[in-house]
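The block that comes next holds subunit A.
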Amino acid sequence: MVQVRIWGSLAAATEDQTEVEIEASTLRELLDGLAARYPAMRPQLERGVSVSIDGRIYTENWFTPIHKDSEVVLLARLKGG
Partner candidate 1 sequence: MHYHSPTSVEDAVKVLAAQSGDCRILAGGTDLLVRMRSGLAEPDAILDIKRIDGMRSITREEGGFRVGAAVSGTEMAEHAALVAAWPGVVEATGLIGSTQIQGRATMAGNLCNASPAADSVPAMVAAGAVAQVAGPNGVRDIPVAQIPTGPGKTSLGPGEFVTSIFLPARPDRASDAYLRFIPRTEMDIAVVGCGVSITLDASGTCTEARVALGAVAPTVIEVPEAATALVGTPLDDPALSALSAACSAAASPISDKRGTVEFRTHVAGVLARRAAVIAKTRAGAA
Partner candidate 2 sequence: MSKIHVTTTINGDPTEFLCEADETLLDVLRDRLGLTGSKEGCGTGDCGACSVTVGGRLVCSCLMLGAEAEGQEIGTIEGMAEGESLHPLQKKFIEHAALQCGICTPGLLVAAKSLLEHNPDPTEEETRYWLAGNLCRCTGYDKIIRAVMDAGKDMREAS
Partner candidate 3 sequence: MALDSKSELREFKIVGTRPLRPDGIDKVTGKARFGADITAPGMLVGLVLRSPHAHARIVSIDTSRAEAVPGVHAVVTRADFAEPGEDVADILDNCMAGAKALYDGHAVAAIAASSGKIARDALKLIDVVYEVLPHVTDVDAAMKPGAPVLHEGRTDETVPEGLSPNVISRHEFGHGDIEAGLAQADRIVERTFQTEATHQGYIEPHACLAQMGPDGQADLWCCTQGHYMARNVCAEILGLEQGQLRVTASEIGGGFGGKTTVFLEPVALMLARKSGRPVKMVMTRSEVLRATGPTASSSIDVKIGMTKDGRITAGFAELRYQGGAYPGSPVDMGSMSAFAPYDLEHVKTIGWDVVTNRPKQAAYRAPGAPMAAFAVESAIDELARGFGLDPLEVRLKNAAREGTRASYGPTYPAIGLEATLRTAKDHPHWSAPLGENQGRGVACGFWFNFGGDTCVTLNITPDGTVTVSEGNPDIGGSRASMSMMAAEELGIPYEKVRTIVADTGSLGQNEVTDGSRVTFAVGLATIEAARAAIREMCKRAAMVWGIEPEAVEWVDGAAQPAGPNAGEHPPMTLAEIAAIASNTGGPIAGHHEANPEGAGVSFATHMVDTEVDPDTGAVKILRYTVFQDAGKAIHPAYVEGQFQGGAVQGIGWALNEEYIYGEDGVLQNAGFLDYRVPVASDLPMIDTVILEIPNPGHPYGVRGVGETSIVPPLAAVANAVSAASGVRMTSLPISPPKLLAALHER
């Protein structure tokens, strides 16, 4: 299981928990796992998120590995100029 920190707006989908546990070893498994366990989170996941894994930010690479002790934080999808 991986500990995942989510941001405040998403807590409505997790009964106000800001940390949840998901069985995942890759970014894709993480996102799929979140969607399956917290269906109310799906609209936001579909709009897009970024994920910080051990302090580095990922957006798209499905097979980015996640370790059990990784720090995983969901972020709003990054935009730039």
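Candidates were picked such that all candidates are chains of the complex that A comes from, given by their letters.
Criterion: contacts are C-beta pairs under 8 Å (C-beta built on N, C-alpha and C of every residue); 3 or more make two chains touch, one makes a residue touch a chain; residues count from 1.
Remember, predicted model here, so these are calculated numbers, not experimental data.
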In this complex, the candidate that touches subunit A among 1, 2 or 3 is number 3
As the complex stands, subunit A meets candidate 3 at residues 5, 7-9, 11-12, 18, 40, 43-44, 47, 50, 52, 55-61, 64, 71, 73-81
